[in-house]
Each structure stands twice: as C-alpha cells, then as structure tokens.
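Have a look at the structure below, then the notes.
One chain of protein is taken out of this complex; the other chains stay put.
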C-alpha cells in the first residue's frame, strides 16, 4: 500500500451566504487549496475527485453533481464522483480518495465536500434534515435527527449518570473555540447558564445542544507520500483511515450509548497508523449534537465507556487541556455544512499541524498526531482518520 | 414536503404497522421486528415464521420532540399538541422499536415504564391516512 499525504487544503468560511451557491462555495475552497500548495501545482495533474454532498443544493442537482462542480473550476475531464453518506459524506469522500491513492492507481486525488443549506424554507430544511435516518421507522415516528441523538442522551444519562450540565459543557467549550476561529459560523462564546436554558428542541436538548444549518465547502488534495515533497515542504501524512457502518435505525442497535461504526472505524485507523488513542495530541470529532462528542470520547478510546463526562469536568478536552477536542469549534459552533464537514475537519488539522491556525491563541503547539472523526446521521456510517505532522 | 413513501410501499408494511407481525428466526429462535431478510441476531438465518407480537414492552429511552422542529409530515400534529414524545420501546419478545408515545403520564416518562401498543393515525400523504402503532402507558 502506498503512503498518503495531504499537500493542500482550503475551506470557505462556514455560515450563511445568500450570494453563494454550491458552485461558488466549492470554487472558493478549491482555489484556497491550490494556493496552499506552496511549491505549486498544475491543477491538470489532478486525476480523480471524490466530492461529498447530501442535498446537492437542496436537490437541484442530485445526479452528477461532481462533474458540474469540476467543470466549474476548469477540470471538466477529471474522474469525478459524488459521495453520499449523509453527514459523513465528506469523510467518505476523503476515505475513498485516500484508498485511491493508497492503491497506487492515482497520485493526485481531490477529496472535497460542499453543502448549501441556508437558502431553503424551514419546511424544506426539516425535510432534508430527516432524509438520512431510517425513514420508515425513525422519521415516521415523528422523530428528527435531534430526536434520535436525544434518545441516546436520555439512555446515557440513565446508564451513566450524565447530567444536563455535561451536555452544555460541550456547547460552551466548542463555542469558546469557535470564537477564535475566523472560519467559524458562530464566533461568540456562550455561558453555561445560556447553554442550559435554550429553546427546547428534543428533550434533553435545547437549541444550544444542536449544530446549526450551514453553507460551506472544503477541499483537500491528497498525494502519494513519495511525491508529496515535490509540491510542499510541509505535507501532513494520513497515517490511518478507517470507515464502517452500523444498523441505520437506532432500535436495531445492541447499544445506543455508543456508536459501533465509530469503534470499528477507529480500530481500523489506529491499526493502520500503528498508534493508539494515547498518542493523539488533538482531535476534531463529530459533535452534531452535544451528546455525540461525549459518545465519541469513549468510542475513539479517549476514555472508558460511560466516563466521558469526567473528561469534560477535568477540562482535558479544552483547547489548553491535555487532549484538545474540536479546537475549530466543532460542528456545534464552527458549523455543519453536511457534505463538507468531514473535509473541513481535515482542513483544520492540516492547518494546525503546519502551525497555520491563523490566530495564535488557537494554535495547538507541539502536536504530532491528530485524529478526525466524521459520522453519518446517527451513526449509520463513520470514518476516522489519523494524521501525522510531516516535518519529521 | 414529506418523505415520499408510496401507497404500495406503505401497504407492504401494513401487517407490521397494524398488528406488529414480526418474524422468528428458524435458525436462532430470536424474534426480529421490524422484519429483516437475514436475522439481525445471528446474521445467518433467512427463514422465519411469522409471529404477532403482544405490543407490550417497556420504555428503553425517550425524548420529547418540540413542535418547531418536527418533520414536515408531523407539523399539524405538532401544531395541535405543541410537542410530542418519541420512545424506543423494548418489546417483551425482545426487539426494540421506535414510535410515538400517546397520553404520556403527567408525572413524566421514565425509562422502564410499561407500555402497550395502540392503533393510531401516523400521518397522511396524498390524502391517504397511514395508520400504525404507537405506544401508550400500560
């Protein structure tokens, strides 16, 4: 298997952009990616593109979105495909791109994600937010995505004594991190009191427990590790990548206080990288709802199952803690443009490991290994990546 | 704008929706509900006998969906009720299933609370009422 490196990455600001559609968002991230390749790159060398997207601009281009986007940025003949695994679309685009490079078939492959969520009516928005669960049962129980994660949270509270405050601690931490991130959707810290008392969404969640709807795009360029230094002095290596699935419907799973897809994907990634959870210096995890970050701690091996809330109490996952999680602000506050999220995490890690976190206050120092974790829906799919700083 | 489930598609699920017809795996003996092509317990058995479940079970977990965030198909229900509970129920035959809870107790829902299936309107699409089970405190 060939080694895989990231040699460039770009990402739009996440937020609400009435003047930009999927094409414009994609192009903006793509052009920033090109500029980040410090030794230069002829874009025509790019051989394949995997583009994650769920709604294809609220359905206007459900078929063949990838060639539309590639044609928009001057690469009409590249082998391009749209990848869809709901909120993990970007992660699975990255995973497929990594496999394509690792196989030796291609040397330069684009992994990208894009989503345009802010230009549709609230009714259509709620439609799109509910197309990725088990439609016949979860949706027809009248449940939303928030509802499914809320069911996990209620059970977790019952089994492990998690308190409402712990959920809010995730929101407070991630909003604080996003405040320093110029590319985040919400650049405002919130207090614990605020986070505890938002408008109810789905018990035990209030609005502060939920990630927003977001416009945004992210693009990363993968390269065969042997050729990475032709394009950049500071590649970031993708040492491990794992992906897995689970029963789509929450009621089919043996446990709802863990995501088995995450556990299997993480085991695959750790094994490939030859390191373990203790080696990770910081992580970007999938916090679409506050409970999701709490579940991820144990699923990724950062703690024992049922102990995640102690990591929050002890501040271990804060920006200045031993294992910063979601330094970017996470889905919760950086924003969650569904298809883009998995690649946006890779963008954040690429910049952090290269010492380019933009604002000095948010730069994580002396990090060697980082992890990203992207979940589809309520855990029907998950992808996990392990990154290593490239200057060693 | 709803998730389109065609009339024939809904009709195929009528036995499970109307009276909880599940399947007992002839290989491992466990009961699957909703039905699968291959048993979800042994991942091997693909021959089953039909069993009609009792509809009795206990609340495994719950949430209360606030009106504003309900899927569009449930907007009218949310308008009338303000919010409504959704539960995962562990049925006495073993499987768990997600559904709404009707007539929740004033003191609140608790995990482990006994419930039984009742017959209700689930939603309406193309003017056709989609009936099915919900749960009620037993």
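Lettered A and B in written order, each chain numbered from 1.
The working rule: a residue touches a chain if its C-beta (ideal position, glycine included) is under 8 Å from a C-beta of that chain, and two chains touch if they have at least 3 such contacts.
Just so it is clear, contacts and distances are computed from a predicted model.
For the chain omitted from this view, which of "Hydroxymethylglutaryl-CoA synthase", "Molybdenum transport system permease", "Cation/acetate symporter" or "Glutamyl-tRNA(Gln) amidotransferase subunit A" is its UniProt protein name?
UniProt protein name of the non-displayed chain: "Hydroxymethylglutaryl-CoA synthase".
By the document's own contact criterion, which visible chains does the hidden chain reach in the full complex?
The omitted chain makes contact with B across the full complex.
Determine which one of B:6, B:52 or B:110 touches the chain that has been left out.
Residue touching the absent chain, from the options given: B:52.
Of the residues B:14, B:28 or B:44, I need the one that contacts the missing chain.
Once the missing chain is taken into account, the touching residue is B:14.
Of the residues B:23, B:61 or B:77, which one touches the chain left out of the display?
Here the residue in touch with the unshown chain is B:77.
Under the stated touch rule, tell me which residues of chain B contact the chain that is not displayed.
14-15, 18-19, 21, 52, 76-77, 79-81, 100, 102-103, 106, 118-122, 129, 131, 134
Quick note on the criterion: only the chains that are shown with their structure count from here on.
Please work out the Cα centroid separation of chain A and chain B, and write it as a whole number of Å.
31
Name, in rising order, each residue of chain B that touches chain A in their complex.
Contacts found on chain B: 1-3, 5, 13, 34, 40, 60-66, 68-75, 77, 83-84, 86-88, 95-100, 111, 122-123, 130, 132.
List the residues on chain A that touch chain B in their complex, please.
Its residues touching chain B are 123-124, 126-127, 130-131, 135-144, 146-147, 150-155, 158, 199-205, 247, 249-252, 256.
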